[in-house]
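One protein chain is absent from this view; the other protein chains keep their places.
Chain naming follows the written order as A and B, and within any one chain the residues start at number 1.
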Amino acid sequence: MKLSDAEQTIERTESHAEDHHDEMRGKMGMWLFLLTELLLFTGLFLMYSVYRYLNTADFHRAGLETHVLFGTVNTMVLLTSSLTMVLSIAAIQRGRKWLSVGFLSSTILLGLAFLVIKLFEWSLEIKEGLFPGSTVLLSKPNGEILFFGLYYTMTGLHGLHVVAGMIVLSFMLVFILRDKITPTDYIKLENAGLYWHLVDIIWIFLFPLFYLIN
Amino acid sequence: MADFAISPHDVAVHSYLENRGKHKGILAWILSTDHKRIGILYLISLFTFFSAGAVLGFLMRLEMLVPGPAGKIFDAQQYNALFTLHGVIMIFLFVIPGIPATLGNFFLPLQIGSKDVAFPRLNLLSWYLYVTGGIVILLSLFRNGLPDTGWTFYVPYSVRSGTDVTMAVFGVFILGFSSILTGLNFITTIHRMRAPGMGFFKMPLFVWALYATAWVQVIATPVLAITLLLIIIERLFSVGIFDPTKGGDPVLYQHMFWVYSHPAVYIMILPPMGVVSEIVTTFSHRSIFGYKMVAMSSLAIAFIGYLVWGHHMFVAGETQPAQFAFSLLTFLVAIPSGIKVFNWVATMYKGSIDPQPPFLYLMAFIILFSIGGLTGLVLGSLATDVHLTGTYFVVGHFHYIIFGGGVFIFFGALHYWLPKMFGRMYNIKVANWALGILFVGFNLLYFPMLLLGYEGMPRRYFSYLPQYDTLQHISMVGSWILITGLIMMMWNLIHGIFKGEKCGANPWGGTTLEWTIPSPPPPENFEEIPVITHEPYYHPEAEPSEAEPALVGK
Partner (left out) sequence: MSDIAQEIRDEKKTHVEPINYGRYVLVWLALIALTCVTAVVAGINLAAFTLVVALLIAVTKASMVVNIFMHIKVEDRIFKIFLGIAGFTILIIFTLTFMDVFFRR
């Protein structure tokens, strides 16, 4: 029996309300959350742009004091961690559980490496007297004070997100080990990966703004 | 017309109000992920905070008994704390969560034919964050005292103030997360959980309003979050980003603050506008005039709302090009708002009007919102704004819009939907009387403020020149009448919930999905997920020539 146009259209406009494994739901929720993180950092990037525009020379001078080598290495570290992240998902898609575990662990370790390098970098700068409220910094022109204020705030907040990401990924690791993430249901891992990539993207923008002003 | 008779199928075998799970008593409520229970948890918390905020407002008006500074009840510092807390509570703990957290949570799944929202546990977390945020704000009372900065927390004072700004601002930060998660939940719910046959253009307009609002919550709130976080960082580490002596720019703070806080007012008004579409169709017994335009206008308002924030900063040191741009853009938002009002009026034309309490609240809204809107035009024009900004005129303006517009419809929405939520009807006569008293009190309270501002009295001042005393006294009396009306209204509604006459599934003759299930609804909402075949406000009795229901895909 041929269905009328209306009946055909109703058949096709299915509802996913009953579908407990509606993957789109979780994915959509995670993407929306990522957008909020993006807007969060937008405020800081806005502040950076305004202050750089108003204090261009000072920002250039202050930019010379950051350690380009550490910044560049850290960028490579995070980019590589993004690779191992997607490889972890690709592995579980193909049913390679232990390969996936290996890649995911590498991602977490690379995240740790990033933090260690960052902390080392910060301690160097603090030893040089370049931290908020220090006499060394306060003796410099305003633009330089602002540069370092933004430097610690933005890389600090980013660092917190790296920590949060590592915690989330550790949970995912446990889930894979306990077979709660499987080759047919790995949406949790994908969503966690999305978060990790966002953390990487934010650093991709922080890097030139704080390290590559010469 | 309204029909309160009950038939057997109106009553559910089980209602969501009964405890069937393993928890008993209060645990069954505060651990529940049922969107209906969460909506009620929000309702109770919101109105508790609203009452506190109203008392603060009452005290602020009482303070205006004498011009001062001698003979005042509160000193200047205490008065600053009063208006700060009043603003913080009313905005962040009442109007912003407002209709979405309470009635949105309860009715969004019902109106789209779903069993719950997309992320029920996240929903409960949102409520926990809400309560936590409220408590953290109040904790500032016990450390170094409530902030005295105004709810806008302008720098540099908010960084330098000796009061516990850090704690209060942190509480607002937490509230921001509650709002973001609710918005995220609603967007996903609306995209993924509509009943079969309900395309986007078959959703009720209340759902469209919630959708537009949710986008504002998700996109704008993070900007507030970072701005508040920066205040805390400044206070703790003296980084210098808002400190003029270190090159920081207080005007930049204002930009960042209002980038959120202007769209925030659309979070406050879009849901009530959605409710208006529901009420006007139900009580005119007609379908909405211009459905698509009204739906799109919600999105348009949300979008344009992002373009106008600088109109809060005309005298803060904005450069001329920015002033011109923001003033011009501000007038744009009147267009989609006007479209809504015209369509609502057209809906009522030749309709069969049933003047029940929700409809009467709608009438009050039209008058009060119009006054608020017109005064907004005055403030949006640069030349007049320069004289009126920072005066009582602004205070009158936003109370007319937010309170007279948004909150009055919130009250109207309660009168519309509480019978569905609890299956009992409140006393209609008392409801109408309460509204009358509210309306009189409201205008006596706020209209003098428009005049006071016009005559030059600044806002947030705890003492005033003797020439302003008549208007201040009228306003004060207005506040007493308003509070009387509020108490009457709330008592009537609460009494109705517990002791009111039972009413059926559809006392008002509404046509959206929530009216097709029993009052109160069963735990899973629908026995069978419905299949949608026609538009949301389909009233066959009103349009006999359209006896054949409009089908999908026309």
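Note that a residue touches a chain if its C-beta (ideal position, glycine included) is under 8 Å from a C-beta of that chain, and two chains touch if they have at least 3 such contacts.
Owing to the predicted nature of the structure, the values given are computational and were not obtained by experimental measurement.
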{"item": "Omitted-chain contact residue, chosen from B:V223, B:I241, B:V294 or B:V333", "value": "B:V223"}
{"item": "Touching residue (missing chain; options B:H191, B:H387 or B:R460)", "value": "B:H191"}
{"item": "Touching residues on chain A - with respect to the absent chain", "value": "9, 12-14, 16, 24, 27-28, 31-32, 35, 38-39, 42, 46, 49-50, 53-54, 68, 72, 75-76, 79-80, 82-83, 85-87, 90, 93-94, 193-194, 197, 200-201, 204-205, 207-208, 211-214"}
{"item": "Chain not shown, touching residues in chain B", "value": "191, 199-200, 215, 219, 223, 251-252, 255, 259, 306-307, 309-310, 318-322, 325-326, 553"}
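Simple rule for what comes next: only the chains that are shown with their structure count from here on.
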{"item": "Touch list for chain B against partner chain A, complex", "value": "113-115, 118-119, 122, 180, 183-185, 187-188, 191-199, 218-223, 225-227, 229-230, 233, 237-241, 246-249, 252, 255-256, 259, 529, 531-533, 551-553"}
{"item": "Complex contacts: residues of chain A adjacent to chain B", "value": "5-6, 9-10, 13-18, 22, 24-25, 28-29, 32-33, 35-44, 46-47, 50-51, 54-55, 132-133, 138, 141-143, 145-146, 149-150, 152-153, 157"}
